[in-house]
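Please find one structure pasted underneath; my questions will follow.
Note that one protein chain of the assembly has been removed; the remaining protein chains are unaltered in position.
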Amino acid sequence: MRPSGLTAVALQEALRKMHLIRLFEEKAESLYALGKIHGTMHLSIGQEASAVGACLALKPDDYILSTHRGHGHCIGKGAEPKLMMAEFFGKDVGYCRGRGGSMHIADVAGGNLGANGIVAGGIPLSTGVGLSIKMQQLGKVCLTFFGDGAANEGAFHESLNLAAIWQLPVVYICENNRYAMSMPVEAAFPIAQISQRAVAYNMPGVTVDGNDLFAVYEAVKTAVTRARAGEGPSLIETITYRWRGHSKSDRQRYRTREEVKAWQARDPIAHLEQQLLRAGLLDEAQLAEIAAAAQQTIEASVAFAEAAADPDPASILEGVYA
Amino acid sequence: MRPSGLTAVALQEALRKMHLIRLFEEKAESLYALGKIHGTMHLSIGQEASAVGACLALKPDDYILSTHRGHGHCIGKGAEPKLMMAEFFGKDVGYCRGRGGSMHIADVAGGNLGANGIVAGGIPLSTGVGLSIKMQQLGKVCLTFFGDGAANEGAFHESLNLAAIWQLPVVYICENNRYAMSMPVEAAFPIAQISQRAVAYNMPGVTVDGNDLFAVYEAVKTAVTRARAGEGPSLIETITYRWRGHSKSDRQRYRTREEVKAWQARDPIAHLEQQLLRAGLLDEAQLAEIAAAAQQTIEASVAFAEAAADPDPASILEGVYA
Amino acid sequence: MLKQMEAVAAGGETAVTRELTYAQAVREALQLAMTRDEKVFMLGEDIGVYGGAFGVTDGLYEQFGPERVRDTPISEAVIAGAAVGAAMTGMRPVAEIQFMDFITLSMEQLVLQGAKIRFMFGGKATVPLVLRTPAGSGTGAAAQHSESLEAWFVHVPGLKVVMPSTPYDAKGLLLAAIEDDNPVIFVEHKLLYRTKGHVPEGYYTVPLSQSEVKRPGRDLTVVATSIMVPRALEAADILAQEGIELEVVDPRTLKPYDAGTVTQSVIKTGKALVVHEAPKTGGFGGEVVAEIVSGAAFDYLEAPVRRLAGLDVPIPYNRELERTAVPQVEDIVREARALVQGAY
Partner (left out) sequence: MLKQMEAVAAGGETAVTRELTYAQAVREALQLAMTRDEKVFMLGEDIGVYGGAFGVTDGLYEQFGPERVRDTPISEAVIAGAAVGAAMTGMRPVAEIQFMDFITLSMEQLVLQGAKIRFMFGGKATVPLVLRTPAGSGTGAAAQHSESLEAWFVHVPGLKVVMPSTPYDAKGLLLAAIEDDNPVIFVEHKLLYRTKGHVPEGYYTVPLSQSEVKRPGRDLTVVATSIMVPRALEAADILAQEGIELEVVDPRTLKPYDAGTVTQSVIKTGKALVVHEAPKTGGFGGEVVAEIVSGAAFDYLEAPVRRLAGLDVPIPYNRELERTAVPQVEDIVREARALVQGAY
């Protein structure tokens, strides 16, 4: 139950990140409701174990690429919530100088090559990153997240094929949260498991419980080890669920409240807490402390972001060209 | 050995078409060498059984879509060589009024929705044709040809998935002639058989000897029957070989003469002739007669095309808009 | 005036004051077209139960069912390709690409197949399809959800490009586009969806390729597209108080483009400003300017012909930067005033 190689400190940190994700997004939601944030956002509440479990298998200088639903991946990879929040507020000190916003948060220095507003848009990039790693013999791995919906884009196909024939160090993580906006996986796919598509590229394909940090970690760890050893790419499907609507405008007519409730009963954070408690790694007080500290971090990030300066409109062209 | 449901007349006609394809292309080649034809062309000599065997499983009002290497499919579907030859010469009476040329020959009235200059370009179209058939309840089938190279395009993936979830009457035929231009299938694919990709779309996938008319016919017939019964799409891979270079400019540095010779020893036309002889369906004299008649048809088509008028340059805009 | 006449001609419309939003007008056109012709059907992402990312197709799934209002997987290449294939064989598809940005994934099927098939086949195939897509910035959705790519399609022989600015035009042009036997790219603007205007009940069409003078004026011809039409009209109101009268012309159909209406206008005003949201460099404005200065209007020109358009920048997220990236009413006022007053 306690995956080999994970220290108590690492597990504590994982739990902390899962809290940060949830709290960051709950805060984002209320800021939006208050009209402090414009645009749109895609919340990953309910999917925290997938993001954090996957990133837990990486070294700090490995790469990730992420999606429109990317806050979790970003925090999982170690981003600073205050710089994320500042970006969310469109501030100059934000990760993208206010130019990217929620859907494009990147932390290039931290190995996060960006959220992506385009479904499957990051998949070909990650294949190129894998190529780059291999050609420069960097010994790194590139992990790329995408949703179930992305697995029906042509880019998915071309990318997995290329990574397979060139044996690139890329781990493809399909976060199957059962819907692509309103499209249920049952309607969008003729197959039961998206990981079955690995057959078409002769790479390992596994499906795991995406709400179980350990299950995700173990599967990704195996794939990362493989990739680092030069044995090529893998496809991992994490089964999870988003508690919120697709984005702010979603009336959720395509699913029932009961379904949402049933998944909420499988809260990945509560699940991990139970696991840690049962394993005697943390006690209730420590759990509460972690949650409280996370809460404080998020509050501080809002204060930081609100106080920060907007980018100067006169600087608008900065960053278009190098 | 004699597939059920095929009459002697049908087999004779199939053999005739295979001769027509070979002779059409040999003629095309020499006309090009003489400078009578410009542009480029992609010859399917050596692949005749795949084209003719597949079309043999269709009714006249079924649809096909084809590729840059499309003369065989066109003749297989019943096109008139003289109108093809006229198009090849760029004449106004040609199938496309001289606007399309070799790479775009279409015979819309005859159910041939066109060769295609874009690798995999016809695959999404065929999916739409399948949808159209289904929505109008036409009871037809759409058969789409493409090469091994096309199976690595994103469009392949999106199209097969859509046809599978909507159970469209489309038969996807991958003519695996071992190379995409210079790229050998061994380098382009991480899997041994392209038909294995059918697994990703939960549709039947089979690989057959593409140089054996009967093998191709049987597999396609099964798929067509299935499609017509509303049971959805299939993927068929026909293993074959092009005797000529990819196009006129190919120095063929990527393969050996021995390899070409070995495949020439497996001539699909000679193979069918042997089968028909052995089955006692045709004798040597009849075989010679069929070949001679085909030769005459091609000669006549050249005469027809050479005598035909060029399109009037002043008519150039005709056909851009309806 | 013209509008009312058209409406009357189309069926004795009397409730001339009926107002709809632009989104409702689009929906009504879809509804009428699907009712009238069973070959018309829709396909796209989340257009069914969800009602479309902007609610435009709301209720159509319930009315016409899943066969005719088809939710697709996220597969923009085959959405376009399936529409072309269906159009070639007897159907009249109306495809939706959820944001114009994503049309970058459909380009091959639209441009190399849909647009060219008829010509390549010697005129022996017909491809009657409409591809609807919402464009434009102003929603805080940043660089990958704010594209205005109409200029690309204007450059493609075989396609038509329509870009309505009012609910009235949206309905009439969409019905005309669906009637048309060619592939038509129909560009809606997200910020226009909630704008209201007079829309007659019943079936009517606005002919493709007729520019319209949205406001007559003597001092400067402003050629504006899509969201820039209401902005130009607002600018005209402001400048009218200074005694400057703008003539605002809306091409409505960008391809084939009715340059004659603009030429006539410029012959009258002697000055022209072209306004669009898309980045200036390589935008549709170049086409408009080039048509103005190539012919009959040249001799009447009294001032340089100018473009006011988006900056050459991906659309930024920050609200103020986003506003800065594309022309606003005050920018049009400033540029128009400068041209009229010769202060260039």
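Going in written order, the chains are labelled A, B and C, and every chain counts its residues from 1.
In this text, contacts are C-beta pairs under 8 Å (C-beta built on N, C-alpha and C of every residue); 3 or more make two chains touch, one makes a residue touch a chain.
Since we're looking at a predicted model, the values are computed, not measured.
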item	value
Among shown chains, those touching the left-out chain	A, B, C
Omitted-chain contact residue, chosen from A:Gly76, A:Gly94, A:Pro169 or A:Pro233	A:Gly94
Of A:Gly78, A:Gly128 or A:Pro184, the one touching the omitted chain in the full complex	A:Gly128
Absent-chain contact - pick from C:Asp46, C:Asp101, C:Asp169 or C:Glu322	C:Asp101
Positions on subunit A where the hidden chain makes contact	63, 94-100, 104, 106, 108-109, 113-114, 116-118, 121, 123-133, 135-136, 154-155, 158-159, 161-162, 165, 318-322
Residue numbers in subunit B that touch the chain omitted from display	38-40, 87, 90-91, 96, 98-104, 116-121, 149-150, 152-154, 180-183, 187-189, 249-251, 253-254, 310-311, 313, 316-317, 320
Subunit C residues that touch the omitted chain in the full complex	101-102, 104-105, 107-108, 111-112, 115-116, 119-120, 142-144, 147, 149, 151-152, 154-158, 255, 257, 278-279, 281-290, 293-295, 298, 301, 303-307, 311-314, 316
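Throughout what follows, only the chains that are shown with their structure count from here on.
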item	value
Between subunit A and subunit B, centroid-to-centroid distance (C-alpha), Å	46
Distance from the mean Cα position of subunit C to that of subunit B, given in whole angstrom	41
Inter-chain centre distance, subunit A versus subunit C - centres from mean C-alpha coordinates, in Å	37
For subunit B, residues contacting two or more additional chains	154-155, 158, 161, 165
Touching two or more other chains - residues of subunit C	73, 75, 77
